[in-house]
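Sharing a structure below in structure tokens format, with a few things to ask.
A single protein chain has been omitted; all remaining protein chains appear in their positions.
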């Protein structure tokens, strides 16, 4: 089988290969009555589009979305929403030895092992272009969250060795630099680092952080459908993500209960927490405070250096990948992480609606 | 709703509260023809049982499992397997102010927000005892993996500040110390650290590592049902886990493509990798090499120190938790991580069976 | 795999064999705050219990239910509810040649073909006792429906050739006769027919009808999760059911649009329908009028006559089934049909809650 669907009540199904005719997504379970236009979705897609800076591929794609169903007179109807983006730069080209070798760090070998052969054109379904469907769906999910007063802020916390510490966050700067870092100065340093990597025919990784504010408490379903479990799956399903953390994350392992526990207190009649090491999630449910999540993204595996590898005939060989590739995945993946978070939050908000009998009675009376 | 089921084809459904009459699991989708006895399952349960060392709760439980269905004349029949463990130490007791305050670091507040009230006896469903069902199911999954030549090794890599580095691993020592560390000397240091924490009425966290060997290549379903996405969800669904990593994990963010890519080569006719930064997973599918995964576990939130918190009437208060609690969750959670990994691997192995038409034709001819 | 779970948000997972130690069900997704006791469930179980009349098996079972989880201080907690019924009459007995032959009309042959062998004791998982879990879950679902003003009436419309026509329905008589027919006189005739069948060592079939009143309009999810599609699956999943109908049912095939369409009209400000050939479902959604559904139940396959069949060694043989078997399945299956309907309705009511953005905003504000 293949697992192209995500979500239980708000379900997205993506399809499409890098060099096929089109890429798209079907969103099922979107409520009726939401104002939705192609512009709403295009805004999200433009954040991952190629050509935004010198650190992105030269592939020419406008990534223009078309709504094919589920919207009538400007509003969602409650039925399945089909979104499509035509691939423009799908010209027949010389794939060199790409078709016959397994690129290190790529899924060439595993796809071949699973399916017996693979669509070698630009990575096929394992291409970064696969995320177009996710982002289009994320735009729709964001419209829902907006109406519920929930907001997601996502940014590059680290680019290679350059990290923005929490005290230096300036969220208003995220969209002022090409790398979506919350600090323009650090972004400048990161750009320099990336230029250096490009000169060395190398690539870099980084960390994407995501903060959700306005989330009501109690969202997430014990015990397997925990909010963090589902967010974690959503983020780990994005290619190149190798780790996911919540709140204190890996550092929690080094802490002690006395300092890691977030003390509750009441201030002006409102429940507060002294700290947020939990990252807004306790027992797999939102606690009403900011949800804080981080994803570690590996360096782009496509590098211009000559690499040792193996071909499909089982022989040792050398590989030189032509064309210009993004020296870093992180900036364009920021909106992908945000989209997957949005899709997951909407799904969990919907799942929560049947947890209390009194609220169900209210709903139906 | 609540999310007490995990898995698609090999599906487990757990139930039971810490101080209810029993705890159990239903395993659905277990193939017919596997020799299975209560002893097989008990071996796993004994690894998480209380009372194994001075670092575990004083609660007296034999955690004896009974098979109620799905096994006939010593073999699984292919139908649902129901396993039950009766709670022994469920005597009515004085819960002190536990019933009326929100313990920091616990799910008391979020359960109450979600459901309107909660079963306050010993954490109810958010208790560590909930994992009994997972471990019982993990024992069954392990029997399946065994027949496929797949083996999982799980251990405590870190206890607080004490970490065993890869070059110091002695896997045969894992079951020689109470902390399930792969190095007895480091385990000794960790025990000293834990004793110190207990003296200070404090607790510690740690890191659990899991290595899967013998996994065939190509397991995992693009694009949302990736192997790492599902393993990640499985592990993050365990209470107290705050982060999950694969291969280089968080460190991948600091690396460069030239060093992070695992070069393929052929040696003696066999495909090998020069390194395994990918942790055995490429493009969301197993690559045939060891799968390496780590989980960060937070320090036990129940500590004997006085803590500031809030009660259910919205007033500031102080909390003193009585009774002896595990100063660390890690050692008993080792088998829980292994169990969730086993359950996930089996499910993904089954899902993979319909990926190629030629193999399906073979199967049915 | 095996498919022991039913439902998406209100999910039941049943387990247990006829002659194993116990039978049970886990109900996941039951909302918090419902008053629930063993008595509530026992009332449903008693309707399918053996020994209610001379037309039921002589097996001695009290079918007493125990609640193992998910209820605290008399109310559901929102977490998984585990219900168990111990089998009492599971003594080792002489199964004669049951173990080695395929009984006609039973699942012996298909179970063996699927799983390689089978639990031959009393039909194992294909026994009518499997429905205990369904009925226990149905009792819980009925509690939910009750709070929403939804009521289900179920009865035997036909027993063999004896049918109660709609104009002769007296719903208050359903529980006044052993056959659960809505007309005591017809029930008397049916009893005579059944006595005759028993004398002839034969068995009979019948039709169960189910009427749901008080259902709000708009429940059911286009296009595959239609209300009738899910109810149909629920009913067809009950052993021995060979057909399911809604409203005019099979007769709709003979009708014309002009007479089959149910005309809408307004009377005293309320929308009414002149007829209900649709059986309360239009386009897969409830239309607010009575849902009417029928299930055809085949005659009990276990008959005392000598039958020709084949043994597991592939040889022709004769079969004589010993012991007394119900000459008809229908009366005890009435509550099973009602239970499966209840479980399905609850699930669909919950799924409907996220269909409109305005209602979601209301819910969360």
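For reference, chains read A, B and C in written order, and residue numbers begin at 1 within each chain.
The rule is short, and it goes like this: contacts are C-beta pairs under 8 Å (C-beta built on N, C-alpha and C of every residue); 3 or more make two chains touch, one makes a residue touch a chain.
All values derive from a computational prediction rather than experimental measurement.
Peer 1: Among the chains present in the display, which ones are touched by the chain that isn't there?
Peer 2: Per the contact definition above, the missing chain touches A, B, C.
Peer 1: Pick out which of C:50, C:239 or C:331 touches the chain that's been left out of the picture.
Peer 2: Looking across C:50, C:239 or C:331, the contact with the absent chain belongs to C:239.
Peer 1: Which candidate, C:28, C:262 or C:338, sits in contact with the chain we can't see?
Peer 2: C:262
Peer 1: If the missing chain were put back, which residues of subunit C would it touch?
Peer 2: Against the left-out chain, subunit C lists 1-6, 14, 102, 104-107, 109-111, 113-116, 125-126, 130, 158, 160-161, 197, 200-207, 216-226, 228-230, 232-234, 236-237, 239, 242-258, 260-266, 269, 271, 274, 277-279, 282-288, 296-303, 305, 307-310, 314-316, 351-352, 354-356, 358.
Peer 1: Applying the definition given at the start, please give the residues of subunit A touching the unseen chain.
Peer 2: The missing chain touches subunit A at positions 1-5, 9-11, 13-17, 20-24, 26, 28-30, 32-33, 66, 68-70, 72, 75, 77-82, 84, 114-119, 121, 124-125, 350.
Peer 1: Spell out the interface residues on subunit B facing the chain that's missing from view.
Peer 2: Looking at subunit B, the ones touching the missing chain are residues 8-10, 29, 31-34, 76, 78-79, 144, 147-148, 216, 222, 349-351, 353-361, 363-364.
Going forward, only the chains that are shown with their structure count from here on.
Peer 1: Give the rotation angle, in degrees and rounded to the nearest 5, that superposes the C-alpha atoms of subunit A onto those of its identical copy subunit B.
Peer 2: That pair's rotation angle lands at 180 degrees.
Peer 1: Measuring from the mean of all protein Cα atoms shown, which chain centre lies nearest?
Peer 2: Of all chains shown, the one whose C-alpha centre lies nearest the global C-alpha mean is B.
Peer 1: Report the inter-chain centroid distance for subunit B and subunit C in whole angstrom, where each centroid is the mean of the CA atoms.
Peer 2: 38
Peer 1: On a C-alpha centroid basis, what's the spacing between subunit A and subunit B, in Å?
Peer 2: That gives a centre separation of 26 Å.
Peer 1: Compute the distance, rounded to whole Å, between the mean C-alpha positions of subunit A and subunit C.
Peer 2: Distance between chain centres: 45 Å.
Peer 1: Of all residues in subunit A, which are in touch with two or more distinct other chains?
Peer 2: As it turns out, subunit A has residues touching two or more other chains at 216, 222, 351, 354-356, 358.
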